[in-house]
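With one protein chain withheld, the remaining protein chains of the complex are depicted in position.
We just call them A and B in the order they show up, numbering each chain from 1.
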Amino acid sequence: MSSAAPPKGAPPKTRRARHAKASGRGARTARPAGLWRDAWHDLRRRPLFTVSAVLIAVVLVMAAVPSLFTSVDPYDAAGCVLGDARQGPSAAHWFGTDNQGCDTYARTVYGARNSVLVGLGTTVLTALAGGLLGLVAGFRGGWLDAVLSRVTEVFFAIPSVLGALLILSIFRTGTVWTVTLALAVLAWPMTFRIMRASVITARGQDYVVAARGLGASAGRLMFRHILPNAIAPLIVVSTINLGVFIAAEAGLSFLGLGVQSPDITWGLMIADARARFHEAAGPLLFPAALLSVTVLAFIMLGDAVRDALDPKLR
Amino acid sequence: MAATGDPVLEVRDLVKHFPVTQGVLARRQVGAIRAVDGVSFDLRRGETLGIVGESGCGKSTLARLLMALERPTSGSVRVGGREITRAKGAELKQVRRNIQLVMQDPYTSLNPRMTVGDIVGEPYEIHQDVLPRGRRRRRVQELLEIVGLDPDHADRYPHQFSGGQRQRIGIARGLALRPEIIVCDEPVSALDVSIQAQVVNLLGRLQQEFGLSYIFIAHDLSVVRHISDRVGVMYLGKVVELGRDADIYGRPEHPYTRALLSAVPVPDPDGRERRERIILQGDPPSPADPPSGCRFRTRCWKARDVCAQQEPPLQVRPGASHESACHFPELYPVPRPY
Partner (left out) sequence: MTGITGGTPSMLPAWGGGAVPRNEPLLAVEDLHVEFATRQGAVKAVNGVDYTLEAGETLAVLGESGSGKSVTAQAIMGILDTPPARVTRGRVLFRGTDLLGLSEENRARVRGRRIAMIFQDALSALNPVFTVGWQIGEMFRVHQGASRRDAERRAVELMDRVRIPGAARRLHDYPHQFSGGMRQRIMIAMAVALEPELLIADEPTTALDVTVQAQIMELLTEIQRESGMGMILITHDLGVVADAADKIAVMYGGRIVEHALVHDAYRAPAHPYTRGLLDSIPRIDRKGRELHAITGLPPNLLDMPPGCSFAPRCPYRQGDCAVEAPPLHRIGPTRGSACHYWREVLDGSHG
């Protein structure tokens, strides 16, 4: 948000602090800070944020550089020994092995990348598409808003699994990118509605009226005045959604609709391990545990961000 | 506060009806809220015109019409001789330099995500040709100084200031383009009592310094009297009385003005037992369905048949000192000016 950045040519912090003390006409608080910086300051002191941020950081590093966590490359078929299938945890295989005799720990680590890619990709797509359309619809109102709102209602009426099935069947094969697209197509109406509602609230605020009175253009009103004040709910929901999308990807892959073998995702691993669960629980439990922890971490982060951004608590 | 001849703002027969619609698919208009219903007045250079009235009388809609934030249903508003009601784009932007707004609530009228310097400097961002980029920061600091704030606080955010300070920031923003007219919509009513006088004084000082003309909209009658040269009293979308401050407060002609003035509690307990009070009955009627004839007749103790049939025009009546819209104006001064 550009408005949160210090204005160009702002004096260094020390000078501002000195003035706050020296001036009898001083403002209420000496700490110079925008609302975003206040929120960040506040966020850092929340244990919920620290815990979730650390967990998410670990998952992100795992997704980016899985070789940091394991020397085994699960995409290399030579690493799997069928004779070792469904073994319990041991020094060689921390989480045991799966039906093909592959190392469950290595596969779980490598599975993070696809899950995180789907989560991030879908979140960015929905935030951009839903956010921008919501901004324009909420600001302009009129027929554009009416049409877009009806369209989102149609999307809400489609059962999501059925919708995903339809969209993915168009592409024939499931990859990370088609799953991302399918989820984004189904989820943008949610971000649209959230953005539209908060834009409509912000649009009527006095400072927007004041800017109109100065002769501000529509672009300035939208991006300088309304967007920075309306985006907080979208950020919160997007954070939570990131976890939800990761879970959705696992669900689709589990059903065989999503990413296909030989790619590795947590959902696929769970699906593969399901049939022989009674013989070996490890190949199902470990990816499922990491999936749950990741989803939970994003939801906790979303909660922490919501509290930090809530101006009523300020 | 001497007002010199030529009018800087001319308002003629200004009407704003907000349509009331019904129906889900085909919206049809079932009525109209007659927020402003035929208002005319002039504002001269250096003059302050106070507008008083109760909630729902249309005074805030009037402010928005003057600022071209709403398009009127009919009528004309001329700023410096230029019609603004039909102006668009660059022409409207040009007119806006001449008329600026100070709003009621200093907590909502400043963008919380912008620094004070950016807020006060925004007029120059919008009207790029007013001031070269390099001189803007300096000018913003001057403006802050003029309204009594520390210019070094330009990089702070609004929430770091108190209500009174924020209202000064709003005033600085209003001054930036050097307008001739400032519309003040309840500029002190959201402020603490001990701060109101500071802001009223500031507005008075700025008027003298820059030769500003004010439309001063407020419900606090004593503040309006203090700052205004002339006062207009509004009731249900109409100006029912318009005159010099001394006339309105000393010789109110319209019964509504009398009731309004007598309802204001006097900040002096001496003699309160003997004070005469006109207590109006009931609430003002809805502006969606105003009474026929004179709009005040449903609450007026002087109403007769003619009041329901004929709408009294706003004019100077025989023996009267100023304009009023009443068939039976009171023509004697009040015993003790309010």
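Going forward, contacts are C-beta pairs under 8 Å (C-beta built on N, C-alpha and C of every residue); 3 or more make two chains touch, one makes a residue touch a chain.
Only a predicted model underlies this, so the values are computations on that prediction, with no experimental measurement involved.
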One chain is left out of this view; which of B:121, B:164 or B:312 touches it in the full complex? B:164
Out of B:82, B:272 or B:304, only one touches the absent chain, namely B:272
So which of B:7, B:204 or B:291 would be touching the chain we can't see? B:204
Considering the whole complex, which of B:91, B:145 or B:192 touches the chain not shown? B:192
Residue numbers in chain B that touch the chain omitted from display: 1, 54-55, 162, 164-165, 192-198, 200-201, 204-205, 219, 221-223, 225-226, 245, 249, 259-260, 262-270, 272, 277, 279-283, 337
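Just so we're on the same page, only the chains that are shown with their structure count from here on.
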Using mean CA coordinates as chain centres, what's the chain A-chain B distance in Å? 48
Sites on chain A touched by chain B in the complex: 1, 3-4, 6-7, 9-11, 15-16, 19, 23, 25-29, 32-36, 205-207, 209-217, 220, 224-225, 228-229, 311, 314
Under the definition above, what is the set of chain B residues touching chain A in their complex? 67, 69, 92-93, 96-97, 100-101, 103-105, 108-115, 117-118, 122-123, 125-127, 137, 148-150, 152-157, 159-162, 165, 170, 173, 177
